[in-house]
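Below you will find the structure I want to go over with you.
For this depiction, one protein chain was excluded, whereas all remaining protein chains were kept in their positions.
Up next, subunit A:
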Amino acid sequence: MTQSRLLALGLVAPALALVAALFLYPLGFSLVAAFTKDGALSLAHFGKAFELYSVDIVYTLFIVLLSGVLTALAAIAIAGTLTLGETPWAVAVLKALYRWPLFIPFIVAGQCMRTFLAKNGLMNNSFVAMGIIEPLQATSLLDWRGIVITFVWKQAPFVTLLLAGAMASLDRSTIEAGRNLGAGRLRVLFEIVLPQVMPTLLVALVLSFVTTMSVLSVPMMVAGSQPTMMTVDMAFRINAYGDYPVANALGVISYAITGLAAWFYLRQSIRREVAA
């Protein structure tokens, strides 16, 4: 018995070693750099990080949360239509369309949006050509709006994929029962379908939250430099000043923010299990 356990641990060990060397060790490194000054425990780097970048921390939170809310709304609308839609051809077209951005790398999405959302990008040009806006009304969306649009464009298909999968595996009889009792499709979606797939939606949103917190390329390519997201500030601190302590303090703040999101999710799921 002990021998087979040793064998099992031996088989897992190389993979674990890779995680330890390339994730846990650097994580420890970043904590030490953030919390010590001249060899003693200190919060000085956090003071400096807040002093210099508090606007950017709020800006990051605002963008990530707004993107999360819009992603959730888009995913609910698309997955709801896929599940409850009664026009086969429209559902088929939607199903074929929505997945396209799923596997597109962030850096490519950034380049697409950098051209599409510009003052003279294809979006404004199309609106002008269709007569929706006047040429003088065309404005560049390459600021926080561009980042939010890119994040929703990229993340909504991912959340939709998981959500539509969960909705498809629901027991159809509850939906039919609601419809037979005269409930409209919108009411069925919000009162019968959505409560049952809430756990899946929350997992997908937490994963999406961490992803958008970690992206460096999109804020660098889509928006200007001030204010900007925390990832860009960290890169700037390193590349311009070699200032590891403050960069790591910002890093620890970003761990804390994602930690809060994970905690929120865990609390919800524990509460649900207690209720069940």
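For the reader, a short list of remarks on this structure follows.
The rule we apply is simple: a contact is a pair of C-beta atoms (placed from the backbone, for glycine too) under 8 Å apart; a residue touches a chain by one contact, two chains touch by 3 or more; residues count from 1.
To be clear about the criterion, contacts and distances are computed from a predicted model.
A single chain of the complex does not appear, and UniProt lists its protein name as "ABC transporter membrane protein", one of "ABC transporter membrane protein", "Cytochrome c peroxidase", "Spore coat protein JC" or "sn-glycerol 3-phosphate transport system ATP-binding protein". Contact with the chain that does not appear here is found for just one residue of A:L142, A:V159 or A:A247, A:A247.
Listed residues A:K48, A:R114 or A:R145: the one in touch with the omitted chain is A:R114. Only one of A:L73, A:A129, A:A177 or A:I270 touches the absent chain when the whole complex is considered: A:A129. Even with one chain removed from view, subunit A keeps its contact list with that chain: residues 1, 4-5, 7-9, 11-12, 14-16, 18-19, 21-27, 29-30, 33, 87, 90, 93-94, 97-116, 120-123, 125-126, 128-129, 135, 153, 210, 213-217, 220-221, 231, 234-235, 238, 244, 247-248, 250-252, 254-255, 257-258, 262.
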